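Next up is a structure, given as structure tokens.
The complex appears here minus one protein chain, its other protein chains still in place.
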Amino acid sequence: MSRITSRRVSYVAFLGAVSLVVAACGGNSSKSTAAATGSTAPAAASAPKSGGSLSIGVEAVWHPIDPLDATTFTDSDISMAVLAPLFDLGPGGTLQPDLATGYTAQNGDKTYVITLRKNVTFQDGTPFDAQAVVFNLQRDANPANACKCRVDLKDLASVVATDPTTVTVTLTQPDSTFPSLLAGTPGMMASPSAVQQEGKGFGLHPVGAGPFKFVSEVANSSVTLAKWPGYWNAPKPYLDSVTFKVIPDVSTRLASLQSGAIQDDEDIQPTEISTVQSASNLKVESLGGVGTYFVEFQTQRAPLDNVLARQAITYATDPQLIDNALFAGKASTGIESPWTPQSWAYPGASVSGYPAYDLAKAKQLVQQLGGLSFTLSIRNDATSVAVGQALQSEWAAAGIKVQLNELQNLALVQDSQTGKFQAMFYRLAGSYEPDGNVSLYFRSGSPQNSVGLNDPVVNQLLTQEREATTQAARKPILQSLAVQLAKDLPEDLLFAADWWRASVSNLHGIPQLANNWMELQGAWLS
Amino acid sequence: MTAPSPQVTPPVKASDHLLDVRHLTQTFKVAVGRTEATLSAVSDISFTIDEGQTLGLVGETGCGKSTTARAILQSPRPTKGQVLFDGEDLTGLRGGPLRRSRRKVQMVFQDPYSSLDPRWRVSDLVAEPLRINRIGGAEDRGRRSAELLDLVGLDPSRFGERKPHQLSGGQAQRVGIARALALSPKLVICDEAVSSLDVSIQAQVLNLLEQLRRELRLTYLFIAHDLAVVKHVSDRVGVMYLGTICEIGDSEEIYRRPAHPYTAALLAAIPTAEATSGDDAASIAGREVAVAQEMPSPLNPPTGCRYRTLCPKAADRCRKEAPTLRSVGPGHDVACHFPLLLAEPDLPGRS
Amino acid sequence: MLQRRSLQALPVIVGVSVLTFLLLNLLPGSIALAIAGPGADPQTIKAIEVQDGLSKPLWDRYWQWLWHAMQGNLGRSLTSSESVTSLVAHALPVTLEVIIIAQVVALVLAVPAALAALADRSGRTDRLLGAVAFAGVSAPHFLWGIILILVFSVHFHLLPATGWVPLTHSVGSNLKSAVLPATTLGIGEFSFYMRILRGDLIDQLREEYVTTARAKGLSGSRVLVGHVLRNSLFSLITVVGVNFGKLISGAVIVETLFALPGLGNLLVTSIYQRDVNVVQGVVVLTAVAFVIINLAVDLLYSTIDPRVRYAVANG
Partner (left out) sequence: MADMTAAVSNRSVWEDRRLLALDWAVWIPTVLLVALVLVCFLGPVVFGLPAPNVTDLLHPRAGLGTSGHLLGTDELGRDLLSRALHGGQVSIEIGLGSVAIGMALGGLLGMVSGFTGGWVESLIMRVLDTFLAFPSLILALTVAAYLGPSEGNVILAIAFFTVPTFGRIARAGTLQIRQRDFVLSGVLAGARSWYLIIRHVLPNILGGLMTYGLLTVGVAMIVEASLSFLGLGVRPPQPSWGGMISEGKGYLSDAPQIAFVPGAFLFLFVALLNLLGERLRSRHAVGGER
């Protein structure tokens, strides 16, 4: 993470299926306590103050502000402010009301009845009602619209407006996670009349029911939003205007924060934390993370089709050393399963059977194998290059020879999806819902099963875990899954993919959502 | 042998002369401001040189002498006309045959330094033509190169290893001559071969050329802007003005009885016959400047006779009709409507 | 001449467009996947391929692009679906402003520096300025940029480290946001211009007319400024003109570093996103601009200076 150049983009760009994976951690209990809950005011004693404008430095550019196009976190952050979702994903993954006030599950999680907030209008004056929700969900699910979020809605059977404030959604198969999806991209509500009027150009003139109105954008540079007085949750929003500025380079982004050009840096390097902490006018927040950094192995290709080779590599890996050297020891290590300490599925720092760092064992295995050499594919960003080189040297100590194959993001993603690699350093955005970290990637035949895992035990555990309804029932199944994965070893886990946000000390009221999206309606400057 | 443009040029006839230039024309396209114009550098000139003879070609700078020389050598090719050398039309040849025929015509250049690659040693420069034509081995060529240097009066052991910039102008020109002789040419074109040299050196080089002609039975086309120099070496003299030949004839005849007003003007500009071999190069240069200022542009030559704008005898006819060369005596042709000889009542007899 | 030169420019522009097209389409990685975003299902990717005509053969797509381009339609961005012309229209002023300020700053500093160096020929000032000029061209742009950010933004908080305020929003803030990038870009140019100008001035001083002017009793400084500098500046201007093309490359680095929404940034982002239409449009427009500037400089040069002519050799 020396330079988490595209941390937020890559969450999406790296492994995709963001919307499914999106439900993220949020609740880093230690640091984000008071600010954590939805739209409530921060613990700071003083009352929120209206006025002022906020500039946020973001890494990635955005797509048109349209649920159909949203892929990056910047897309989501802007959508949150302009369009607003049906639900918010609060800390610990609890659903909180936004444009919808609640839901009931029926028919064994196959049917959901969603109740909507009354007396809400879109920014163009048209009413927000059940018809609008039906319109949006159908638009997102229509294959012709090629929504990037369509994978979320693939089980959608029907959407019906039961009455002006009630929508009934029927699925083709039970899915207990469906409501949380409505806190993601599919839940973003665009004004139907504006969509009809603008057609493809909607994303350039987005209209929603969110706290801020879209004012203008400068392509690849900035988006400006202004307070919308008609917002249902008056007196929010407090800020008069918000500007998102694209600053792709990590160090220049921090320099911008230091020099006052922006008030919030969405993503700083771990090595920069101390710099920010020492500045009196800045503060840093850990946003935690439910994703992980890991090296994935192509288990169908020599030489890593041999589990002993994978064990040797994993034994030779010392994540703590890399963390200390590159990230000032700030990354969360002790990850031996696909879940981080932020997730309720976290099985603890040690998973039985997982080959934790042991150089002697690694050497012995390499000897037994008669040597081991392979290619590690990495993205051509500074963080990946640094970690890749560190891994290379750690493995070299055990006699493993590695060639680094630096690729542009797109080529890397494509190689991953087509299984054209031996080993690949990767980062998974992670999902608050534990299933999101595993079933897509390890179930036989899944298109995203790039590691080529084909283990009936894993498949069965994945099915069991989905069918179980309560956390208590699911947790032991997930524990067994972790143990089975430690045995199969499709990935060498390094550390949690958590991130840090730096901002000026007088910025308050941005809650920590589980998916790490930014909700700005409660933000204010003192 | 094919003529380049059959419709324009008459069929090639065999020639008794060593060099027979017929209707030679050379034009260039040049940019003037933003438009393109045609510069007619040489316009329909014809002359012959017999074996062993020297033809002097005189005229002021810019009159087309050097262009003529280069057109004869097909570098660049003339726009129109034929160049018969040893009975072969050079304009019809290309590639290997042209290279072979042209070997017998060599050139001595005005600026000896420019004609010698500054990076080569003298002995190599002289031997290069042999090397290009793969004549003899390296040793033979070395020997021949030494002979040639000897022939032009340079001690091969002293000068062979030098580079051109370590030579004086006269020495460099001698190297140029030796190089031109390497392939035993029949015709040597001396393009202002002495004009860049000091006057005292000029005489030495002229004497050398004269000596070589006798010893090697060479034929010269001797180009110069200085009538006095030409007179020394030429059997016949041609006078050029603005791309045309206005008078051609035996050397003595031309000097004694110029028929063209321009020739007369040129002769009159030579201070005295005795002084020309002396050291008044300055006056020659001065005269050149003076005339050059008045000379019309070859981009837009006068109609009719090209000399009429400066001619004291110009009449209406001169503007309307371009004079052609016609005989005014044995071997003496002039292109003028009112030649001086005819104007004179008692025509001196000739022998 | 004008027609001839313009006709020569045409194949160059077509050549550039073919080259870009080939380069972009031969890059590894599917364009449709780039648009769909990773994780998209095959159906979506297929839909995008059909929608954007990506499944057609390469030459078909090129002809289609060329046909539309000739009608002034450069297509739409594959990622943002904004029209390429409007993307360029937004980005161009930023790049132009930075480049122009960089050029102006470089020139404004280079002229007095060259004169000062000349006045103190081979002296201390001359050497010092010479050293500065050498330093300017001896390190990559981004190294100077990083140093400038560290000093002026992070340490002294004088100027914003990054970002861009359009001229239409606030002239003051706009200039503030342009200072560092333009300076970064201008450092190399200043060095270049100063050295050229100094050399040219020395050459001019040797010319005959200077001696004549001095002989006529004109004062040294009068000759220098009135004649010599004027002549030298003229040749400098032509260099400046030609240099615009080179600066586009510099802008790529500077805009990435300073997060400016200019052409360079647009180009790099688009290359990474495989936004073929945008890259194609920007590169071709840049080439057109380059060709036009060169043409203009050549014509200016030949019109004003009678010594320069296009001699067209025969054969």
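Side notes on the structure shown:
We call the chains A, B and C, going by the order they appear; numbering starts again at 1 in every chain.
Just so we're on the same page, contacts are C-beta pairs under 8 Å (C-beta built on N, C-alpha and C of every residue); 3 or more make two chains touch, one makes a residue touch a chain.
Given the structure is predicted, the values throughout are model-derived calculations rather than measurements.
Within the full complex, the chain left out of the display is in contact with A, B, C. Here one chain is not drawn; of B:Lys29, B:Arg100 or B:Arg214, the residue touching it is B:Arg100. Taking the complete complex into account, residues 70, 73, 75, 99-100, 102-103, 105-107, 109-111, 114-119, 128-129, 132-133, 165, 176, 179-180, 182-183 of chain B touch the chain not shown. If you put the missing chain back, the residues of chain C touching it would be 8, 11-13, 15-16, 19-20, 23-24, 26-28, 134-135, 137-143, 146, 150, 195-196, 199-200, 202-203, 206, 235, 238-239, 242, 245-246, 248-250, 252-253, 256, 267-268, 271, 283, 286-287, 290-291, 313, 315. On the side of chain A, the interface with the absent chain consists of residues 2-3, 250-251, 269, 271-272, 274-275, 318, 321-322, 324-326, 380-382, 385-386, 388-390, 392-394, 404-408, using the contact rule stated above.
Please note the rule applied: only the chains that are shown with their structure count from here on.
Closest chain to the protein centre (all Cα atoms averaged), using per-chain Cα means: C.
Computed from the mean C-alpha positions, the centre of chain A lies at a distance of 88 Å from the centre of chain B. The distance from the centre of chain B to the centre of chain C, with each centre set as the mean of the Cα atoms, comes to 53 Å. In chain C, there is no position where the chain touches two or more neighbouring chains simultaneously.
The multi-chain contact residues of chain A, meaning those touching 2 or more other chains, do not exist; every residue touches at most one other chain.
On the side of chain A, the complex with chain C involves touching residues 12-18, 55, 57, 61, 63-64, 69, 71, 143-144, 146-148, 150-151, 200, 203-204, 218-222, 245-249, 251-253, 255-256, 258-262, 408-411, 413-414, 416-417, 447-448.
Those residues of chain C that touch chain A in the shared complex are 28-30, 33-34, 36-44, 47-48, 51, 79-82, 86-87, 90-91, 94, 146, 149-150, 153-154, 157, 159-164, 166, 256-261, 265-266, 269, 272-274.
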